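The following block contains the structure, expressed as structure tokens.
Only one protein chain is missing from this complex, and each of the others stays in its spot.
Showing chain A:
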Amino acid sequence: MASAIGKDISSTGIKLGKLGQLAKRKTLFDDRPVEISELTYIIKQDIANLNKQIATLQAYVKQRNTQNTSKTPESKQLDEHNHNVVMLLQSKLADTSMSFKDVLEIRTQNMKESKDRTEQFMHTTSAATSQAPSNSLLFGNSQRQDPMGDGSKLRVDTKGKSRAVTPKNGDILALDLGSAEEGTALQNGDAFMQMQLVEQQTEYIQSRSTAIESIESTISELGQIFTQLAQMVAEQRETVQRIDADTVDIASNVSGAQRELLKYYASISSNRWLMLKVFGVLIVFFLIFILVS
């Protein structure tokens, strides 16, 4: 069973490689959108299948584990081996789906570029017909960029689009741009209506998701602001502690100085006996000078 899963994974990888090659082609007219969308669909189904198979394999392994409850070392090794095989298959599947997602992103980018180039070349002839698709696309874009409709400064960018479930997004964008090209070629009014309807369906959901993402980014900004605030207050705490220490020093210095002055005053007032003696000596000298003169 596991070998079958491994083979399927490798074959899906090959198909994915082919899809990647097709997506990388940058020629303007040889795009083959039908093949690409078919391949995308097939690969998606394969991945879903593989998921299911791996799930059943895991269940099977667990069932066997619960059946053999013997603790011999060989059965333990067997259990480990089974477990490892399942993990390996799962990781291979995960790698495949990641590369699938990358290929789809490349594909949508290329489609955008090719659409721009098509517009450049066919601008004059398709001026009238491209009014409606540009209208709906612009309408769609303005919807996406302004889900609040109140012009508030939301940092919404295309991150919202690429973060949505990428296969679905890739399909929808492929559908939009594909039918835009088709519209310019066919000049069919019905195609526009269809496209607008389909766009609106996913547009509403996308606008909701962008709105919620902007809320999420606002909340994370608020968190950052709070941390900044806490940091600033912590810095200031240290300074405040310095001020406290300084004030304590000032208090002790001033009280010490007052003590000294008190001592001095005390010594001055008690020094009077010495002063009397000093004054007595002075008066004696004064009297001597008067008697001499």
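Just so it is clear, contacts are C-beta pairs under 8 Å (C-beta built on N, C-alpha and C of every residue); 3 or more make two chains touch, one makes a residue touch a chain; residues count from 1.
Definition applied: contacts and distances are computed from a predicted model.
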Choosing from "N-terminal acetyltransferase B complex catalytic subunit NAA20", "Cyclin-Q", "Two-component response regulator" or "Synaptobrevin homolog YKT6", the absent chain's UniProt record names it "Synaptobrevin homolog YKT6"
Considering the complete complex, identify which of A:1, A:94 or A:278 is in touch with the unshown chain.
A:278
Of the residues listed, A:12, A:53 or A:214, which one is in contact with the missing chain?
A:214
Give the residue, chosen from A:35, A:95, A:113 or A:235, that touches the chain omitted from the document.
A:235
Note that chain A touches the absent chain at residues 143, 146-150, 152, 197, 200-201, 204, 207-208, 211-212, 214-215, 218-219, 221-222, 225-226, 228-229, 232-233, 235-236, 239-240, 242-243, 246-247, 249-250, 253-254, 256-258, 260-261, 263-264, 267, 274-275, 278
